[in-house]
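What you see is the complex with one protein chain gone and the rest in place.
Presenting chain A:
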Amino acid sequence: MAAVDLTRGAIAAISEGRVKDGVKPVVQVWEVKLVNTQQSTTERYRMLLSDGAHMQQAMLATQMNGLVKLGTLQKHSIVRLDEFICNVIQNRRIIIIINLEVLVSNSNAIGEPKLYDNGSASQNRVPSPAQSTSADQPVIAAENPQNYGGIHSSTPNIVQNVTRGPSLSPATEAVTTNSSFAGYYGNGVMSSRNTNSVPSEHPKSEQGVGRISESHPNSGYQNQRLSSPASVGAFRPPASSYGHPVQPAYQQPPPMYTNRGPIAKNEAPARIIPIAALNPYQGRWTIKARVTTKGELRRYSNPRGEGKVFSFDLLDSDGGEIRVTCFNMVADQFYDQIEVGKVYLISKGSLKPARKSFNHLNNEYEIFLESQSVIQPCSEEDNTIPRQQFNFRPVNEVEGLENNSMVDVIGIVVSINPSASITRKNGTETNKQTLQLKDMSGRSVEVTFWGNFCSTEGQQLQRMCDSGVYPVLAIKAGRVSDFSGKSIGTIGSSQLFINPDFPEAHRLKDWYNREGKNMSALSISRDTTTMSRNDVVRKTLSQIKDEGLGRSEKPDWITVKATITFVKVDNFCYTACPLMVGDRPCNKKVNNNGDGTWHCDRCDQSFPECDYRYLLQFQIQDHTGMTWVTAFQEGGEEILGVTAKELYLLKYQEQDDLKFAEIIRRVLFHQHLFKLKVKEETFSDEQRVKSTIVKAEKVNPSSESRYLLGLIEKLLTEDPIVVSGMQTFASTSGMSTVAYGMVESNNSVHSVTNNFGINNITLSTTVQEVQIARVNPLEVDSQTVVPTFVLNANNLGIGPVNVRDKVLPHQHMEVVVHQEDTTGNMVGSEILSATGLLPEACSLIVVCEMLVLIAFIPTVMLGSTSVSAN
């Protein structure tokens, strides 16, 4: 048992409001009991606190409940009261403990405390120190009697007389009150709000909090009206009461006000309490806080009728937050007054448990304003109250958060998709926009904007990203969803901040500029399979094969810019079932019954008219390669510009081949941006990667130019690929086998994962500098005449490589190598640049595209054109 001293006179001091700010009295818990209030299902603990001489009722704030449950806080524990308020509730004095620290869990009882009753000096004589049971525990000395003396004589107080119970002091002195209580009469009862004068509880309180003795007609309420700044002393919160009983279980119904003479209203300035201290048991309170967000004035109708409501959130200088809600008339009354960012003094609202499904603030209560509530704007700025409070979580932690939980995040917007219109399940349309947010944890997450966020912040972010800036985005109150991995979406009360002036934002920006932008972030949001998803992953057609897209269990969604080179006109559409299955048409292929009707196997019905749906196959090409793609109804219509039915009729009914051909020819050699779904499928034992067109759109020169500018920018800021200048090399030609001499190879090998803006995410892609060792006889393939070369890079111990491309002999090559087997042998490679030609050849592909007018482009010479003798 530690020798911990209880603070002498603590109970009396607390009860009388004489505890100075910052003082944390040490008391002993005489008793701990669980109470369940009728009004809510929260558990609350009621306690008796003792300073060895006196005891006082107390209530423990629910956030401390854990201590009791764990057993840390138990009967006779010695605790230090870090934050507390002393209130008068129904004439009873209750200490409300917001924060305490258990100093000694297990302890012996100290002293023989009597319930503190500051009206009755005679009653509450403390036992002298000698009487204390544990000798080594210093007990509050006989100060107390002095205190009493002090109470009654020196401090101007009013003692209640008749209205007190028999146990109370019969003192009838009508002491003059502080001026603030002036003029308060009633039935010979003079009461003041003063701590001293409040009738204390009866010596033995069986029931604890708030037991009212019958003989207190008005006092409780009268008391509570006034607040005495002087007597409250150094307390932060005014000891006030509430307007209604809190625990009706053990209280008698409050007596009516009977005798009220002229009541002097207290003109004392309001005592501001922290939001964290608000609770339904608080009487009169005032808070000073800044509005951080204001909701819309919403109209609603429910079985009880119609109404309107609006809410706003408050933040005070201690960081406490609470939501305030107003209904109907009250909403009208206050809606225009409240402005985001301004500070207000608010009082006389009622506290109720927070509705957690709507209210995500860190407070168990919510304020509901009534018509008598008071909102007073503060004219002078209060810099102690922050504008907004965030609790940023790193993206990698978001992965572990529960679905539908709320989170604040801050990160860099690395990519953003244009907003799209989405139809909700209930038929209404809204806008949706997605972006990827990356932060210092190295992870990225998909963030979805809904509704108005698309047209405001969404568009702004889009413009910024298009011009190559990657802004910082902070989100307050985003909702975590487990749609496609973990993602974050906005809700009505979310708030977005672009490039905010926070320290976190600056840190993020610095990190990004230094390393973040080159780091490939692992996304915690998986690619989804929603058809309507816009994907900004730009690939070239050769990458489909090279990167093995579509081979994993989920399809890959990519965007390519390619030109239509051929359209297959046989079977460009099929006959489809028009019947509805649920909210979608069946669309299954139907069989011709022969008699002009059609039959669908799935719906098992026949009908006279069928739908015609596109099943277009066509070939597309870009500068890297070509592929076949299939377009269905929507894609087909977008590309051809006519419906499948129209085209079908044109060909087969009207037999207008000329017009038909015209329509088809019209689309050839036009460049489009295709969103493709790439997936490997099995066709009679064969695995084939099929690409389907999800969306096809014309290339918008402006946005495409910006995209290319961004791409070039990226190229320029990456580490330049080192080019060495060795040139000793036996000449060769593309035409004949030439034996070679020595081979030099410069080995500036870097692993570059981002080559020239084309995302070659291949395993161990290295850039090597090699020299052509030998040129093989010309191989002619069907489309182009290309030489193949053998490269040798002896120093690295890698074997000869076959290289196919338009290459220049006698040149240094920068070769992009795909190492495909574990021994490190280069198995295949592709020349993406030949250094002898143009130093900037790496950007050639990209830059060429952006030229609107034909500029002077040096031609890449084919091997076949140069012959040189050795």
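Keep this in mind: a residue touches a chain if its C-beta (ideal position, glycine included) is under 8 Å from a C-beta of that chain, and two chains touch if they have at least 3 such contacts; residues count from 1.
Here is the rule we go by: contacts and distances are computed from a predicted model.
Peer 1: So which of "NADH-ubiquinone oxidoreductase 14.8 kDa subunit", "N-alpha-acetyltransferase 35, NatC auxiliary subunit", "Replication factor A protein 3" or "EF-hand domain-containing protein" is the UniProt name of the chain that got left out?
Peer 2: Of "NADH-ubiquinone oxidoreductase 14.8 kDa subunit", "N-alpha-acetyltransferase 35, NatC auxiliary subunit", "Replication factor A protein 3" or "EF-hand domain-containing protein", the absent chain's UniProt record names it "Replication factor A protein 3".
Peer 1: Of the residues listed, A:Asn106, A:Asn362, A:Asn404 or A:Ser467, which one is in contact with the missing chain?
Peer 2: Touching the chain that is not displayed is residue A:Ser467.
Peer 1: Tell me which stretches of chain A touch the chain missing from the display.
Peer 2: Touching the chain left out of view, chain A contributes residues 467, 701-702, 705-706, 709, 712, 716, 838, 840, 843-844, 847, 850-852, 854-858.
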